[in-house]
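Following this message is one structure expressed as structure tokens.
Note that one protein chain is taken out, while the other chains of the complex remain in position.
Chain naming follows the written order as A, B and C, and within any one chain the residues start at number 1.
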Amino acid sequence: MATEETAGPDLANDDIGEEARLALWRSQLEIRHVEQRAHDLFLQNLVKGTVHLSLGQEAVAAGFAVAMEDGDYTFCTYRGHAHTLARGAPMSGVLGELMGRECGLLAGKGGSMHLTSVEHGAMGSYAIIGAHLPIAMGAAWSAQYRGTSQVSVCFFGDGTTNIGAFHEALNMAKVWSLPVIFVCENNLYMEYTPIGDVTAVEHPAADRAPAYGMESIIVDGNDADAVYRVARTAYDRARSGGGPSLIEAKTYRQCGHSRADPGAYRPDEEVEEWLARDPVPAYRRRLLDFGFAESAVEGIEAEVLAAVDAATETARASPPPPPDILETEVYADGGAAWRN
Amino acid sequence: MATEETAGPDLANDDIGEEARLALWRSQLEIRHVEQRAHDLFLQNLVKGTVHLSLGQEAVAAGFAVAMEDGDYTFCTYRGHAHTLARGAPMSGVLGELMGRECGLLAGKGGSMHLTSVEHGAMGSYAIIGAHLPIAMGAAWSAQYRGTSQVSVCFFGDGTTNIGAFHEALNMAKVWSLPVIFVCENNLYMEYTPIGDVTAVEHPAADRAPAYGMESIIVDGNDADAVYRVARTAYDRARSGGGPSLIEAKTYRQCGHSRADPGAYRPDEEVEEWLARDPVPAYRRRLLDFGFAESAVEGIEAEVLAAVDAATETARASPPPPPDILETEVYADGGAAWRN
Amino acid sequence: MAQLTCREAVAAAIAQEMRRDPSVVFLGEDIGAAGGVFKTTVGLFEEFGPDRVRDTPISEQAIIGAAMGAAMTGLRPIAELMFSDFFAVCWDLVANEIAKSRYMTNGQVSFPLVIRSANGGGARFGAQHSQAIENWAMMIPGLKVVAPSNPADIVGLLAASIRDPDPVVFFEQKSLYGTRGEVPDGEHVDALGTAKVLREGGDAAIVALAAMVPRAVAAAERLAAEGISCTVIDVRSLVPLDTRTILSAVSETGRLFTVEENPRLCGWGAEIASIAGEECFYDLDGPIVRITTPHIPLPSADNLEDLALPSVERIADTVRASMG
Partner (left out) sequence: MAQLTCREAVAAAIAQEMRRDPSVVFLGEDIGAAGGVFKTTVGLFEEFGPDRVRDTPISEQAIIGAAMGAAMTGLRPIAELMFSDFFAVCWDLVANEIAKSRYMTNGQVSFPLVIRSANGGGARFGAQHSQAIENWAMMIPGLKVVAPSNPADIVGLLAASIRDPDPVVFFEQKSLYGTRGEVPDGEHVDALGTAKVLREGGDAAIVALAAMVPRAVAAAERLAAEGISCTVIDVRSLVPLDTRTILSAVSETGRLFTVEENPRLCGWGAEIASIAGEECFYDLDGPIVRITTPHIPLPSADNLEDLALPSVERIADTVRASMG
């Protein structure tokens, strides 16, 4: 597992640098606070349907997104608020969509499991396990064919490594040497079932990499710097024609699978152990160790909180979607007419 | 690659034994001659639809079938005449089915791609790539649950290793430690495309085995003895609760993919090299080396040829299926009624 | 008579059959100790243990393939697909293998298995977790298709499906899981292929399925108050289809309305409409009208989803306008 080097922090010789470190901090905070807000709004019965939070998994989204370039593609799952926010999608659009409001990213048509913001490179959240791996692979094919330097990044869970589409996408990505990065966020569980109970290997992604001619890579998914480094290497490989990567980030879902799930099946010690490894306070400590001013570190948090508050207000004030959009955008002509 | 030991043949200390050797010989011949007959009948326009021959791949079917026990299950593909015959299904039923006759194993309802003879343990030929791997796995689950010592054996091609169902079946078989043997007949091609062009690893099955916690096993699929040995080991593992195996048998399709295909895309040298490794004459030589009497060896071939001739006559004499079976056996009540 | 919710009825039916027949086994994702994501399988793992109630990986092809292989070798598996939308990831096994293999082998193999799944909208889950796909299953020769609307029918029809020698796709309507109703005491087994007349009326027949049944009944009540009296039929089983009950109601009333949750094109309403249109042509007093979800993916926002699904109001309005 790639971890932070043990030598004392040294900002002068830091391979990550001040700007990226602050970006990693801000991104993790944005995710953390929007997700907590989503949870609060759900408790107030303002978020309908289901929600799948990334609390505890923020470092993965932040690490990859900060290392990304504009134009790169993000593909994620129903657990996709984090990745969508990390690309810069507006918080009000995210919260509004969860609340089924007109200001939602999808005007209420998609819901929390389908957040998408093409203008920010967030190419969709996919709610049927496995589907988006071949789709992300296809976007990478497109980039390769068009001769751009775009990279397609695909996030998914440990449970997803056991579905057929995973296998097909990884094989074809390698055969065609595509600029795609498959990122498995191994949070130890599918919904309620421990991944170890249903998987033939210990590391559901990394132990499968050789089956696709790829390197086994495991990273501490609660360490934004480690993720960022691994991401940079993978982006470089992709952009230089070196083909796909498969990365397993070990992390933990601090809450239940979805809003309906209190997560009671998780052993107490396991929860405690991972709460102690919460990526957000850990990153805060690291910034202070590196000598960042406490006021700067906290200033960012205050900014983020203010932004989340403002976004919440915008979303709350937004009306439900207008009924007349019910039958729009089935087809590219803007409508839903299947007959003349 | 497991191959025949180089020490001279010694029937007294032979781990295979006289009976099994003759059974391997007979089985290979039955397949060879029925397949050639099928080809002839196709040239006479008596076989309709499509046919996928196993010419050149006989040793795989024979090696596994001879090591099998009654009650074991065989699951195979459209290229399944060999495996169905090897379990003892009547030649007339096989040829009759290819010809669309009433005497066909399926009374003409299935055709060459769906040969099945449940009474012989031939649990079906499946024509959509990948589907039968989970099905064979399920039969093994059933045997495990019922507490029998039955083993389920699933044959498929190299091209099949790139489809999603392969991945799902292998993982679940291992997690549940099921008595199933997955046998990949690597004949170097999918339909017309070399497997190496579309696969991320060199050995499409064996290099994937570790991804399912299984051993990588490659065997010379043109050597019936080598196959038989590997099969016995896998059966023993399965029957003793040791779980599934994945075996890659290297072999070659001596003809095109199906009746429509002359196989022109194959390099001449490759074809020649593999014709020189034809399993049937090689096994004949081996039997003679082992001291079997030429008359015995040839006697078996004469018997087989006579049986193929007789089966051909039976099939030719059989009428087309009666029209009134068109709407039978959709449901278990024997009929097709979907309404009252 | 016990009062059960639909979700409790599912577990009750499975337990009833597992107690009776050791060849009944059950597999799916999170169905074991977790009791199912819809809490429809609570208690089964505790009673029947991990050999008969098996949690699987997220591998729907393996789940359905395993059920098929087990069914053809002596077991009676029940497979859960968590959401009916996920039929799409294992459609080959369902539509091309399970459905067709008895016919292709001229009856050599049987598939006494049940695939149960949470179907339909109303939970604000969006287009990939809300589909009503009864028509996907109905269009495939070789499958039987059942979709009950209340707890008693869930117990009776699920038991019948488990005992049936053919593969049955059993839809449980998500929006009904919380609905409570009486279930007969003791062993309860119903018959596939039988529709139920829920109320009789002389002016029109309204044919509905699953979550549309209570809405059709409520619409009929409204219409009755206005002087339009409707027969309401709960189809219950699409294959086999009880055309006798449906067609006799059409002949008697001269009018037919179908209420489907699935999107418009090629829904089961079209099939029933085409049968009635052909066979009751001379009895019809007016056009057969289908009430469906528009031909759109289902949206997630409350107001949009409610607008999309056939509502009591839309059913009543459509009948009224057409009869007027």
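We take it that a contact is a pair of C-beta atoms (placed from the backbone, for glycine too) under 8 Å apart; a residue touches a chain by one contact, two chains touch by 3 or more.
Every value quoted in this text rests on a predicted model; they were computed, and no experiment measured them.
*Asks:* Which listed residue, A:N171, A:T193, A:N222 or A:S245, touches the chain dropped from view?
*Replies:* Result: among the candidates, A:N171 touches the missing chain.
*Asks:* Would you mind spotting which of C:I246, C:V289 or C:M323 touches the chain that isn't drawn?
*Replies:* C:V289
*Asks:* For the chain that's not shown, point to the residue among C:D30, C:D92 or C:D153 touching it.
*Replies:* Selected residue, touching the omitted chain: C:D92.
*Asks:* For chain B, enumerate the residues touching the unshown chain of the complex.
*Replies:* 48-50, 100-101, 104, 107-114, 126-130, 159-160, 162-165, 190-193, 197-199, 260, 265, 320-321, 323, 325-327, 330, 336, 338
*Asks:* I need the residue numbers on chain C that touch the omitted chain, in ascending order.
*Replies:* Output for chain C: 85-89, 91-92, 94-96, 99-100, 103-104, 126-128, 135-136, 138-142, 239, 262-263, 265-271, 273-274, 277-279, 281, 284, 286-290, 295-297, 299.
*Asks:* For chain A, enumerate the residues touching the unshown chain of the complex.
*Replies:* 73, 75, 106-107, 109-110, 114, 116-118, 123-124, 126, 128, 130-143, 145-146, 150, 152, 164-165, 168-169, 171-172, 175-176, 325, 328-334, 336-340
What we mean here is this: only the chains that are shown with their structure count from here on.
*Asks:* What's the farthest chain from chain A if centres are computed as the mean of the Cα atoms?
*Replies:* Ranked by distance of C-alpha centres from chain A, the top chain is B.
*Asks:* Nearest whole angstrom, what separates the Cα centre of chain A from the Cα centre of chain B?
*Replies:* Taking the average C-alpha coordinate of chain A and of chain B, the gap between them is 46 Å.
*Asks:* With centres defined as the mean C-alpha position, give me the chain A-chain C separation in Å.
*Replies:* It comes to 36 Å between the two C-alpha centres.
*Asks:* Could you say which residues in chain A touch two or more other chains, in rising order?
*Replies:* Residues 130, 162-165, 197-199.
*Asks:* At least two partner chains per residue is the criterion; list those residues in chain C.
*Replies:* Answer for chain C, listing residues that touch two or more other chains: 56-57, 59-61.
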